[in-house]
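The other protein chains are all here in position, but one chain of the complex has been omitted.
Order as written gives the chain letters A, B, C and D; numbering starts at 1 within each chain.
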Amino acid sequence: MILARVEGSVIATKKNAKMTGHKFLVVRPLVIDSPEAVAFKSGASTLVAIDSLGAGEGDVVLVVQGSSARLAADDKDSPVDAVVIGIVDQVDIAKRQVFRAN
Amino acid sequence: MILARVEGSVIATKKNAKMTGHKFLVVRPLVIDSPEAVAFKSGASTLVAIDSLGAGEGDVVLVVQGSSARLAADDKDSPVDAVVIGIVDQVDIAKRQVFRAN
Amino acid sequence: MILARVEGSVIATKKNAKMTGHKFLVVRPLVIDSPEAVAFKSGASTLVAIDSLGAGEGDVVLVVQGSSARLAADDKDSPVDAVVIGIVDQVDIAKRQVFRAN
Amino acid sequence: MILARVEGSVIATKKNAKMTGHKFLVVRPLVIDSPEAVAFKSGASTLVAIDSLGAGEGDVVLVVQGSSARLAADDKDSPVDAVVIGIVDQVDIAKRQVFRAN
Partner (left out) sequence: MILARVEGSVIATKKNAKMTGHKFLVVRPLVIDSPEAVAFKSGASTLVAIDSLGAGEGDVVLVVQGSSARLAADDKDSPVDAVVIGIVDQVDIAKRQVFRAN
């Protein structure tokens, strides 16, 4: 899984029939600030993840990728490769709290 | 899933028998312009994705990768690892509209 | 598999029902220091891995990723893509001991 | 799928029994030359792909990766993660022909 921040959303009217009803979130992976390892920064890549937990912009979330993402979707036959599996409350690095949800 | 822009197409006459009839699109992943996060730019990699939605050059699309791509193809036994699952109408980042299809 | 160092942990109260009871560790991949190949340094990415072996901060662990991670979890239907499968005692590179657990 | 150029070949006498008879090609992924997007250049990574279509050095090919590669192999139980599924005749980017096989 990766930690990612929800940055926005995607609207696609013309889509695969199995994708109807899904909410598409634009998320950016978070990486530990090297080399001090005391804070997060945004990574270089951008993903679109399906959400069923009600995550919103600014939230830090746990995203599962690949075939395991299908097990997190409501329908195991959904052609999805990234799904939000948790909304993060707190992250501790080296016993320091580096993130806490408001 | 990733956001990608359709850049072109590929013709391959000599191919695996299961690939007959597929349309191959050349797509480039889009990433959020760091650190302001208000626009997209093209990523460094290049993919070839199967399309059954009628996407054309210049379109921004949602692409699913890996084993989940097979569930988006018409035939689950197709040896494909990237399929267009949506043609994007609009992308919002930080409540600003950063892309809207013409 | 990759070698990674456990850097911290994640708390997510609101999560996929199948993730209840899992312990989420923040880990950073370790790479061989190029070009001398005699020591490890931390890679640029950050992962969250499930742990059932009792790994703690500072431990070097073996992490399996992708669909194989599910086979390492207690429940094969868990939507996980990274699981700790070993706590590392020793790593030898070019017949030199570059890591030994305390 | 990715576009890649066949650069060479690999001989491995001592191998997994299921790999007997496979032809191993060394291929390099091709990426669109950023930012003009009018030509290809070689990417930084190197793959070894199985070929059953008769691709040779210098050919541009389509390569499928991951679990889908097994569906392109003659034997679905082959432990392969990259297979040539097409020999490319032509690639068009932005309506310009950027590659054509001789």
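Keep this in mind: a residue touches a chain if its C-beta (ideal position, glycine included) is under 8 Å from a C-beta of that chain, and two chains touch if they have at least 3 such contacts.
Predicted, not measured: the structure shown is a model, and the values here were computed from it.
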Visible chains that the absent chain touches, using the contact criterion stated earlier: C, D
Residue in contact with the excluded chain [from D:Ala55, D:Val80 or D:Ile93]: D:Val80
Those residues of chain C which, in the complete complex, touch the missing chain: 1-3, 29-32, 34-35, 37, 43, 53-54, 62, 64-72, 83, 85-95, 98
Hidden partner chain, residues of chain D it touches: 7-16, 18-19, 24, 26, 28, 42, 44-50, 57, 66-67, 69-70, 77-82
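Simple rule for what comes next: only the chains that are shown with their structure count from here on.
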Required minimum of steps from chain C to chain D, each step between chains that touch: 3
Type of chain A:chain C copy interface by residue overlap (half), same or different: different
Approximate Å spacing (C-alpha centroids) for the pair chain A, chain D: 31
Chain A and chain C: spacing of chain centres that average the CA atoms, whole Å: 19
Contacts with two or more other chains, residues of chain A listed in rising order: 66-67, 69-70
Graph class of chain-chain contacts, one of line, ring, star, complete, other: line
